[in-house]
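Up next is chain A:
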Amino acid sequence: MPPDPALEVVDLEVAYDGTPALRGVSLTVAPGEVLALLGPSGSGKSTLLHAVAGFLVPSAGSVRLGGTEVTGGRRIVPPERRDVGVVFQNYALWPHLSALDTVAYPARRRGAGRTQARSEARAILERLRIASLADRRPAELSGGEQQRVGLARALARRPSLYLFDEPTAHLDTHVRGVFLDELWARRRDSGAAAVYATHDAEEALGLADRVALLSEGRLLQVGTPQQVYAEPVDLFAARLTGPASVIDAPDGGGPVLVRPGWACLGGPLEAEVRAVWFRGPHSDYLAETPLGQLLVREPGPPRHPVGARVGWTLLQSWPLGASST
Partner candidate 1 sequence: MCVVLLVLAACGGTDADAGADGEQPEPITLYTCLSDESIQPVLAAFEESEGGAPVDLFRAPTGELNARVAADVRSGGLQADVFWGCDPLTVQALVASDLVGGWTPPEADAIPEEFRTLDSVGGHVLYLVAVHSTDVPAPQEWSDLAASGAVAVPDPSVAVPDPSVAASALGALGWFASSPDYGVDFYRDLESAGAVQVSTPDDVTTGVAQGVYDAGMTTAQSAYAAKEAGSPVDVAWPEPGAVAVHGPVALAADSADSATAKAFFSFVLSEEGQTVLGESGSYPTRPGVPGPTVPDGAPTVSPDWAAIGQDRDAILSEYQQVFGG
Partner candidate 2 sequence: MPPGTAPIGGRAGATVAMGVLLAALVVFPVLRLGAVVWTEGADVAGILGSPGVLTAVRNTVVLAAAVTVAALPIGVGTALVLRRPDLPGRAFWQIAVLLPVLVPDFVLGYSWTQAYARAGFTDAVLGLHWAGLLGPAGVWLVLVVNAAPLVYLVVAVGLAARAEPDLERAARASGAGSATALLTVTLRLALPAVAAAGVLVFVLTLGTFAIPQVLGAPAGFDTVTTRIYADLSLGGDPALFLEAVTLALLLVLVAAACVAPADALLGPRLRSTRPADAQGTAAAPGRRDVRRAQALGLAGYLALTLALPLAALLLSSVTRALGVPPTPGNWGLDHFRSVLTPRTGEALGRSVGLAVVTATLLVVLGGLVAVLERRRGGRTTATLVTLTLVLPGTTLAVALLIAYGRWLSGTLILILLAYLAKLWAFAHRSIAGALDRLPPDELRAARAGGAGPITAVRTVALRPLAPALLGAWLVCFLTALHEVTMSSLLYGAGSETLAVVVLNSQELGRIGPTAALSVVLFLLVAVPALILWWVIGRLAPRRAAGLPGGATRAA
């Protein structure tokens, strides 16, 4: 018998003041799996996480954690008795507690004595290489430091499912990288499952085992990062996971989706360069072709000026089928 999934959500419906926020969402997260929830703001990512954590009561549907129903019917298990750890978008650090006491908090709630909880907390801070921050309060911490304390607090809970609610949304690029590296490292040795909400496609694709695309409270698609990137169910899903152009298929088979790397400059087809962006490791060209506008990515610095006439080759495309609009 396969082990129970870490999380199983069935037909979840949530409404605020009659406005639906989640409409019949169902998904499963296997033990140890990382699922990214990718969607624009307002798509229902936070709402889904809050329903799983027990912060709100869904109007319909059920939530099972590790095989145990925690939401469903008249049964609502309160957050503290759910086996989850939560990392918040705005860090949610308690202003009156030091980093050490914040991280010791979950152990204290488990019944550990103050000394033991603190030494456990110190160990976690050391593992995250922020032991030097132990005595500081949130007001004395930078955003990245605060979020690492937030992560440490979730780790201290030792749950079998982590819930990340856009943890990097308020962090700048460099700090975000440090935080994600840390997260990646922790992921390996914790073995716990995680649901990671984000609106950043790169983050979702790079971090997750599977990606769930969410829009206006509905799941559009669930699949491996490669699947959702290469085989989006529709144009909206495609745009969520990264830049994409839509052109007429050269063989006349209707519109097709082309990712920037799926075409290269040089080749039989004709185009005119309309714009060029230097991106560091690569350059992006916006090419006007008879089939439509196309975004092409080439390694290295720009090689063609705006207005140049270039040839191009289509390497790969994905047909926008009947499901597209």
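Here is the rule we go by: a contact is a pair of C-beta atoms (placed from the backbone, for glycine too) under 8 Å apart; a residue touches a chain by one contact, two chains touch by 3 or more; residues count from 1.
These made the cut because all candidates are chains of the complex that A comes from, given by their letters.
All figures in this text were calculated on a predicted structure; none of them were measured in a lab.
Comparing candidates 1 or 2 against chain A, the one that touches it in this complex is 2. On the chain A side of its complex with candidate 2, the touching residues are 16-17, 41-42, 46-47, 49-50, 53-57, 76, 78-80, 82, 84-86, 88-90, 92-96, 105-106, 109-110, 150, 153-154, 156-157, 163, 165.
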